[in-house]
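Just dropping this structure here.
The other protein chains are all here in position, but one chain of the complex has been omitted.
After this line comes chain A, so read on.
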């Protein structure tokens, strides 16, 4: 080992040390013709030790800053440059509004998150749920001279809002498309073709027709004869249609025994149910019970209100009730 250490200073000049990658390279070393694998291994280990020492010499010579976990040194950037993994992030092209704003000299202004709402006399969000000037907080809209009769101003407001939202969505998509052209789409958004890679672009492919679609078309074609395809020869491997012929069945109107009777039965059923709603004889017990219960509940709550309104001096009912329960 002492020999190696002695040789190092002389040899260091021939080493290429890349401290950023913690790498040392000795281009001048010639291997002695090693006879066995073990000898080769020993030689490599020895040379490796020298090179490791060369890296360590440079590394430990850097001024360290003490940290709780140990001394930390600031490494220089690597000299051997390796390729990137992905392209550099591309700047997003300005949106149509941003271009317009720049031309007009409009600058962004910050708005407060909360604003004072005159309608409800309270602080409310500027945007979003339960916001200032929310449609649902406006009970009255003043009529104007220009108003057309028969137009609901509330509905109009809603419609306008909907239109604005749709327009915004449209321009958002347009801006995204513009960004996609330059390849500067935000990474969490993917456009059009579902297999679009996050980086790079791919022209969207035309939709492939499925097997099922083809079969449907073939079936339609084969049955488009005067006989409904009854006398046509089938091709080898052609399967029968899944839904051949008529889909709806109408029952015969004329009275008869089998199917004819069925029509009558159906109509009877409908008629009965309609008549039953008004007839007194038919009583739906379940429905009646619920109706009775609801009625009683209403009556009770009404009574309660009346009593509480009439005299507040009386002790409240609730605690009394509780105590009575306890006793029981």
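Everything below uses one rule, namely that a contact is a pair of C-beta atoms (placed from the backbone, for glycine too) under 8 Å apart; a residue touches a chain by one contact, two chains touch by 3 or more; residues count from 1.
Here is the rule we go by: contacts and distances are computed from a predicted model.
This figure omits one chain of the complex; the name its UniProt record holds, of "NADH-ubiquinone oxidoreductase chain 2", "AGAMOUS-like 83", "Ribosome production factor 2 homolog" or "Vps72/YL1 C-terminal domain-containing protein", is "Ribosome production factor 2 homolog".
For the chain left out of this panel, the touching residue among A:40, A:218 or A:251 is A:40.
Across A:81, A:109, A:144 or A:210, the single residue that touches the chain missing here is A:81. Take chain A: the residues that touch the chain left off the picture are 1, 5, 20-31, 37, 40-41, 44-45, 47-49, 51-53, 55-57, 59-61, 64, 67, 69-75, 77-78, 80-89, 104-105, 169-170, 173, 176, 187-192, 194, 197-200.
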